[in-house]
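With one protein chain withheld, the remaining protein chains of the complex are depicted in position.
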Amino acid sequence: MKTHKAKRVVITIEAIMQKRLTDALESAGVTGYSILDVIGGSGRSGPWTSEGQISRASGMVQVICIIREERLDTLIDAAFDVVDKHIGVVTITDVEVLRAERF
Amino acid sequence: MKTHKAKRVVITIEAIMQKRLTDALESAGVTGYSILDVIGGSGRSGPWTSEGQISRASGMVQVICIIREERLDTLIDAAFDVVDKHIGVVTITDVEVLRAERF
Amino acid sequence: MKTHKAKRVVITIEAIMQKRLTDALESAGVTGYSILDVIGGSGRSGPWTSEGQISRASGMVQVICIIREERLDTLIDAAFDVVDKHIGVVTITDVEVLRAERF
Amino acid sequence: MADILSLAADNLLSPVILSFILGVAAALGRSDLSVPEAAAKGMSIYLLFAIGFKGGASVADHGVDGTLIATIGAGLVLSAGLPLVAFNLLRIMTKMSRVDAAAVAGHYGSISIVTFVAATSVLQGRGISSEGYMVAVAAVMEAPAILSALWLISTGGSDRRMDGTLLREILLNGSIVLLVGAFFIGLATGQDGLASISSFIVAPFTGVLCLFLLDMGLVAGRGLRDVRGSLGYGAVAFGIMMPVIGSLAGLAAALLIGLSTGGSVLLMVLSASASYIAVPAAMRVALPEANPSIYLTLSLGITFPFNLTVGIPLYVTLAQLATGG
Amino acid sequence: MADILSLAADNLLSPVILSFILGVAAALGRSDLSVPEAAAKGMSIYLLFAIGFKGGASVADHGVDGTLIATIGAGLVLSAGLPLVAFNLLRIMTKMSRVDAAAVAGHYGSISIVTFVAATSVLQGRGISSEGYMVAVAAVMEAPAILSALWLISTGGSDRRMDGTLLREILLNGSIVLLVGAFFIGLATGQDGLASISSFIVAPFTGVLCLFLLDMGLVAGRGLRDVRGSLGYGAVAFGIMMPVIGSLAGLAAALLIGLSTGGSVLLMVLSASASYIAVPAAMRVALPEANPSIYLTLSLGITFPFNLTVGIPLYVTLAQLATGG
Partner (left out) sequence: MADILSLAADNLLSPVILSFILGVAAALGRSDLSVPEAAAKGMSIYLLFAIGFKGGASVADHGVDGTLIATIGAGLVLSAGLPLVAFNLLRIMTKMSRVDAAAVAGHYGSISIVTFVAATSVLQGRGISSEGYMVAVAAVMEAPAILSALWLISTGGSDRRMDGTLLREILLNGSIVLLVGAFFIGLATGQDGLASISSFIVAPFTGVLCLFLLDMGLVAGRGLRDVRGSLGYGAVAFGIMMPVIGSLAGLAAALLIGLSTGGSVLLMVLSASASYIAVPAAMRVALPEANPSIYLTLSLGITFPFNLTVGIPLYVTLAQLATGG
């Protein structure tokens, strides 16, 4: 089956920043993304877990965008503005996608 | 440590189609997969979130298969039959795996 | 925007082994990782789901590390010791990251 | 009329309805208030179990009168027939495609169990009793409407929409199984069974319903906010007219059968309400090309709030007038 | 005999057991009914807290008689000893590998707290009282069986299966800590403490147990469905024989110690029941090569339903005959 080249961008960011990030993505014309819940982790600020948490301050999410290569820079710029001062990891991977008409 | 080449296929699909997809994968001989919960996202049909939902109609999942390159086409064909008319994003990435004897 | 090459390691492992794995990673100097919940799947031991489960024995997680290439082997060795006798899939992907100073 | 208004005001001023309104307001105001998915699902399991069990225990207590079979039959006919009315109304009042109209029509033939639960709690608050088996009628009314909707589409083309898997999914969907299962447990264990768990399923029931409707309000409000403007005036008018039409059909059936005032109200509510659990799921599988935001917004954003606030008091008044109760 | 049957019928006709059966039936019928993981865990926390607290408050009220130490001792011996019986029985009755047999054996020495809870609710329904400290006995019986199972394996080879981390995980696993902690809170705050929270931990208890067993039924039924045929007849027979053997060992100990009828029933139930929380987790860590579907299906799919439906009434009858209670 025919596949098409694209990029998979994964932005791991604090849950409280999610809305700001997706708003920024939408302003930049990126309307396709999926969100995964991150249940724990560790970084320079030490380990954490979402178990038993009620504070909105804790917790992170992964925002995943599949995007055409030519639109990558727009996305990265939009994301960077939000992620910049905040905790956040941004990774980009080459992927093949089925049904490129969807992007 | 020695690693082996393989493919990582991620199928993002509506939760109600999950069973049909995994049944199709199993019929095609693909018995290794893991499922992640998608808690929100956005696409052509607008943004959504699983917060507070009780309807079985809402919600998506990611079905992730690590598979040998030579079996990729079988998987893609099986998945495509289910995903075709439905909402769904299919991506394929090159990966290295430890312990290839498991695939 | 400038990006840097790195590796994305995904370790799918039983939830009960999570603490042992992250302890091993930390001993090996890997302090950056994120954890996703796996809600179901299938493998040689058949299909499973976390629905309605209360047993600590069921359930898996994905531990995701973004790491510089030169530190990959340390990570893999540390992970392998824990994963070896246990259920677990380890995959490695090439990625580009923003803000490499964080790794 | 003054009566209806005072009844409606009374109804609006209950903790249950105000909780729903709070939820809608919070969502429209873009507050981050939210109920975790697992908590919402947990509450829905509680409500289905409690309402099913109480229905069964009530039948065990009062016995079944001759109207049971007739009421079940009426429920089947209403569920299968109302989609045809809805479909034609939609084709007249809106510019929806055939597929979208059929999908919406399926929702209005089927039922909303939460509306039913809210109505039982209004009846109880007014001291109006009803037939315990109405819960079973609710259960049988879930599925036929789906078949009607698919039939409406298949008359247009030739592709098969229904297969064995989907049929099993519809008939054995979690909420039907739980409602019917709890009904039979209540029937089998009767008043003794009820006594042993009444401080769980009776005493805190209204309170749980408040929190559940808070959540429903949040979800409905979010839906309204996201698609504001995506429904035309015709569709919105349909979302208010159709429940009234449905309730009148339900009332007619209730009078024919000779149900009590309470039972008549409940059959009206079942006919008037639109599904947002079983039918949307079936439509996503069988009619993936139908736009879910149309049927979800109509059902949950327009008809559900209408029934909860204005509809139920209206149906109570009509049923009292018609049955002389 | 007629007595046992009528007791069993009585027991089967309770909302608690019927809820379990509903869950099993829904899973076998492939309904999509499911309880969210967080709700199921939430209910298990509630049940452990409530049962522990009530045990402690009851000890605070009635005081501890001389049999406490003896019963704790008996619990330790039963938990450590029954795996040896189970292991040999498995080697005779089935073709399981040493590792699988040892893993299964560990489960049968340890206990199922839900079976214990269901038994207390049956006793309460019949007005049979029991020693409050039986909850503490349940807690001490969780772990020794795991050590026995690992010892059974280590006699075969030389590799160390147990380390400090695992030992701490076993002894401080969440359910033991919560049960014992709640027991001590109940002990410290006594009847005053109980009064302040009884409308939370006493009144709705049986109702919560119904929903929890509905979930256990769903999980057990799913397990049965997925592995149907993977257990031989020998293993299934073991899953029914072993609890009876365990219960008799428990009864013998209870008679030696001089427990009340209710206390005897509970010691029998603890001995008869098989773990599906603490032990499976420990086995996954210590014996990863053992097949989890064997021990989970036996414990949750065969022995748990057997105890719930037939076992408990049988043990009550036996204990009444033996203690003359």
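For clarity, chains are labelled A, B, C, D and E in written order, and residue numbers in each chain start from 1.
Heads up, the rule we're going with is that a contact is a pair of C-beta atoms (placed from the backbone, for glycine too) under 8 Å apart; a residue touches a chain by one contact, two chains touch by 3 or more.
It should be emphasised that the depicted structure is a prediction, and the values quoted were computed from it without experimental measurement.
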item	value
Among the chains presented, those that the missing one touches	A, D, E
Omitted-chain contact residue, chosen from D:Gly81, D:Pro204 or D:Pro288	D:Pro204
Omitted-chain contact residue, chosen from A:Met17, A:Leu36, A:Val61 or A:Leu98	A:Met17
Hidden-chain contact residue, picked from the options D:Ala39, D:Ala149 or D:Ala290	D:Ala39
Residues from subunit D at the interface with the omitted partner, ascending	13-15, 18-19, 22, 25-26, 29-39, 42, 125, 199, 203-208, 210-211, 214
Sites on subunit E contacted by the missing partner chain, in the whole complex	36-39, 41-42, 45-46, 49, 53, 168-169, 172-174, 177-178, 181-182, 184-185, 188-189, 193, 196-197, 199-201, 203-204
Residues of subunit A (touch criterion as defined above) contacting the omitted chain	14, 16-17, 20, 45-47, 49-58, 85-87
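Here is the rule we use: only the chains that are shown with their structure count from here on.
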item	value
Furthest chain, CA centroid comparison against subunit B	E
Same-residue or different-residue interface between subunit D and subunit E, half as cut-off	different
Chain whose average C-alpha position is farthest from subunit A's own	E
Separation of mean Cα positions, subunit C and subunit B [Å, integer]	19
Whole-Å separation of chain centres (CA-atom averages), subunit A against subunit D	38
Shared-contact residues (touching 2 or more other chains) in subunit E	32, 34-37
Two or more partner chains touched - positions in subunit A	36-37, 93-94
